[in-house]
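A quick write-up on the structure given underneath.
What you see is the complex with one protein chain gone and the rest in place.
By written order: A and B. Residues from 1 in each chain.
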Amino acid sequence: MTQTFSSTGRDTFVGTPRSRIDGPAKVTGLAKYAGEFAAPNLAYGYVVSSAIAKGRIAAIDATKAEAVPGVLKVLTHENRPRTAWRDKNFQDQVAPPGSPFRALYDDLIAFSGQPVALVVAEDFETARYAASLVHVTYAAQEPRTDLGALRGTAYDPPGKRQGIKPPPKPWGDADAAFDSAPVRVQGAYSLADEHHNPMEPHASTVVVEQDGTYTVYDKIQGVSNSHQYLTNVFGLKPDQVRVLNPYLGGGFGSGLRPQYQLFLAMLAAQELKRSVRVTLTRDQMWSFTYRSEALQTIALGAEPDGTLTALRHDAVQGTSQYEDYQEVVVNWSGVLYKCDNVALGYRLVKLDTPTPGDMRAPGAVTGVFAIETAMDELAYAIGMDPIALRLKNYAESDATAEGKPFGSKELRRCFALGAERFGWAKRKPEPRATREGRELVGWGVATGIWESMMMQSSAIATLTPDGRLTVGNSTGDIGTGTYTILTQIAADTLGLPMESVTTKLGDTRLPEAPVAGGSWTAASSGTAVMKACRTVGEQVFKLARAMEHSPLANVDFDRAVFADGRIAVAGDPGRSVALVEVLQAAGVDKVEAVEEAGPDKDFNQAYEAYTHSAIFAEVKVDEELGQVRVTRIVSAIAAGKILNPKTARSQILGGVVMGIGSALEEESMLDHRVGRFMNHNLGEYHVPVNADIYDIDVIFVDEEDKANPLGVKGLGEIGIVGTAAAITNAVFHATGKRVRHLPITVDKLL
Amino acid sequence: MRLKNQPPVSADTPIGIMLTINGQRRELQVAPWTTLLDLLRERLDLTGTKKGCDHGQCGACTVLVNGTRVNSCLTLAVMKDGAEITTVEGLAGLGDRAGSNALHPIQEAFIEHDAFQCGYCTPGQLCSSVGLMNEGHAHTRDEIREAMSGNICRCGAYTNIVDAIEDVMQGGAR
Partner (left out) sequence: MNRFDYVRAGTVAEAVQAFGAGARFIAGGTNLIDLMKYDVEKPGRLIDITRLPLDRIEAHGNGLRIGALATNAKVAYDDRVAERYPLLRNAILAGASAQLRNAASTGGNLLQRTRCYYFYDTATACNKREPGSGCPAIGGMNRIHAIFGTSENCIATHPSDMCIALAALEATVQVSGPQGDRSIPFSEFHRLPGDAPETDTNLAPGEIIVAVDLPESRFPQHYTYLKLRDRLSYAFALVSVAAALEFDGDRVKTARLALGGVAHKPWRNREAEALLEGKSATRESFQAAADLIVSEAKPQSENGFKIDLARRAIVRGLEQAAAGTPQSLSDKRIQ
């Protein structure tokens, strides 16, 4: 295949702003989410959560709950039906090394909020009420959740998580170079524990069909992961379970792994032989997966001209007792900057919490905040413009990958265009230089970076004689706009109007695709859909050429142009035939193709692939009272080809908003005495509200990339990375106060 | 049973209430502890109204009760006996567009301005926007942002939501 996605070589829809095709369903309330599918005789499960973080269940008394009319069953570790028990059965597609959590497995408590019982009843309210009557007696032990206090126990994880690069071996001599550097900065940095909190709580509806098979609606970012999990854990054959999730009410990584409500819903459905729904409460959204705090230290040494001579970046991050969750925290420093002496370290500490998990730009949010704040400190230490310092040490190749070049990197343009839009040239470099009434005004800048990835993915395309094209695969549209971009790609590939294309996602009856995460969905599913459509086009072309008196007789496929619902001959537009006519003439009821797409091995051997951004932030800080307002953000993004500028912009807006939350508000507070996140609700865990968000300006910088035929690099994560650092740096510029521990709440600025 | 005042209805007896939901009169038997949100979602299959937190902390469950926006999660259905309820499913039927299938201008504006991503907070945002316009207190961008702060959007579509509301308030219904 060529480098273009459409056989015409022209973009009709791709690259143009398009409203979401799932928009009408979402604004009318017709879009259904996992916990909303109806089933005859549906029973409702309500989870009872552990009050302690560590210890044993000494006794569990469900008699009062069972006595409530309408209660069908109270499942506990004592009476649960048998399932598989081996680790490997529970290890889902993105599980880190370790022994995955198994709900109701035994009497051991590994984290606060762990499910200890499931009450199943005829209706939701009865289940909820009865759950409050389940009496659990615990033999509690002292939990260990204080990362700072346990820092001394940090270890290098023996098993590495698939797809997560450990830190590279050090190069040069960072310690010696730092000691002899004319300019030095060093500091400790951290982000608070954060929880994803998608607006839709996790939910699973398991429908028992009349033939004994199961139709499962699960809140998951890729139904194939839940499908694999259910077949492995419950010993079901693949065709006994169908998993669907047409819409996901936000994931941000929380829906990558099947969560315990899925296990419990299937367990109850099998036990009761009836359909069951389990929806978690908002509080229970604090009982699995989170972005775990990382304690980081950075040391930078430089020449007076800004040349970096030493770079040390170490991180110690929490994980659970039972799995070694890992993410890439420190490597970014080595990728972003050219430096001859670099040492990067990453270790874990076991905590009595649930296993942390990927949360929007996992690792990068954490590590890039630290390095990009430290770089700002270095700029001040040298007396250099922070953009100039970054350009001085601009990496032209990836030192963490033996110096491989980048497939594309338009970060310089991001700085240039972003600075121009923001008005950076007018910035007075010294802190506290600009005042508006009671407020100090500060401008800050930072870099963002995320991996550009593609995963093995398949897709189906079906063209029917009515002129409708249906495409799809099992991945999910988690709000990113996947339905829309796949529709654009399919329409362009076969020269059809978008209205003629139906895109189906989130169904295990569709060809397999990976979970939607890592910003890889556009590249992976987009390419697979394009290839499937392309194959359909070739087949239709063959049928067309075989038609009696075919206008395409003796034409080679590479001269075929698909446009306006027709196949025409390049350079001879008079010779053409409608796709519909071809199918009708051939007497076929459909033309269908399933194709696979995967990463380009040659490309990957030659290049490293990243998206980049330059983020500019303006803050206004009340000098006396410490209130911070982020009044302006400019985010200039280099992420390859932009398929749909409208939905793409929204992806970046969303990342920026979450970055503002991370910088100023988000903090899950662990009471280490009880090992429990105490502000486990949306009233006390603060995410940004409308009033917090002022102007956000998104710039997409042209970037040509050849990692995949579409030229896309992914957008889901890059908007958040570096945003918190730009804000921290702006706060310093405004106030002269350097905050290294997020979030920047008022108490840190008094 | 149909309740007027007194005597107390014991916990085991469902209570008869009448609600007008999206223009349709419904006679319903409800338990006293059933929230308007659970009634809509679990009994009436009106799942457009979302449960995001169940505690009045996110706004996803916002509906209009007699034209006023409230959190249906903190509203006991039995206490709204006789009320008119409008949910996202009924927005298209509001006003002079009654009976037509056309979207409400705010629904069109949300699509046009890409004022949502995952769509889960959207029904609440929409009902809240209509409530805001009914109230008539918010006029400037700052006032809209403040008045819409009871609706959390974790996807971060806030600026687009404000654009959409401004558009409709300025008569930009297309």
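Everything below uses one rule, namely that a residue touches a chain if its C-beta (ideal position, glycine included) is under 8 Å from a C-beta of that chain, and two chains touch if they have at least 3 such contacts.
From a predicted model like this one, the values you see are computed outputs, not experimental measurements.
Undergrad: Would you mind listing the shown chains in contact with the chain that isn't displayed?
TA: A, B
Undergrad: Which of these, B:G90, B:P105 or B:G131, touches the one chain of the complex that we don't see?
TA: Final answer for the missing-chain contact: B:G131.
Undergrad: Using the definition of touch stated at the top, determine which of A:T508, A:N690 or A:T728 touches the missing chain.
TA: Touching the chain that is not displayed is residue A:N690.
Undergrad: In the whole complex, what residues of subunit B lie against the chain that is missing from view?
TA: On the side of subunit B, residues 3-11, 15, 32-33, 35, 54-56, 59, 62, 68-71, 73-76, 78-79, 128, 131-132, 135, 137-138, 140, 142-143, 145-147, 149-151 touch the unshown chain.
Undergrad: Write the list of subunit A residues that the hidden chain touches.
TA: Contact residues on subunit A toward the absent chain are 49, 51-52, 112, 125, 128-129, 132, 437-439, 620, 622, 624-627, 629, 664-665, 669, 671, 673-674, 676, 678-681, 683-684, 686, 688-692, 745-747, 750.
As a convention for this text, only the chains that are shown with their structure count from here on.
Undergrad: Where the centres are mean C-alpha positions, what is the separation of subunit A from subunit B, in Å?
TA: Here subunit A and subunit B have centroids separated by 30 Å.
Undergrad: Would you pull the subunit B residues touching subunit A in the complex into a rising list?
TA: These residues of subunit B touch subunit A: 31, 33-34, 38, 41-42, 45-55, 57-58, 60, 87-89, 91-92, 103, 107, 110-112, 114, 116-123, 126, 144-146, 148-162.
Undergrad: Going by the contact rule at the top, pick out the subunit A residues touching subunit B in the complex.
TA: 19-20, 22-33, 36, 38, 123-125, 129, 197-201, 247-252, 279, 281-282, 478-481, 646-647, 649-651, 653-658, 681-683, 687-691, 693, 695-696
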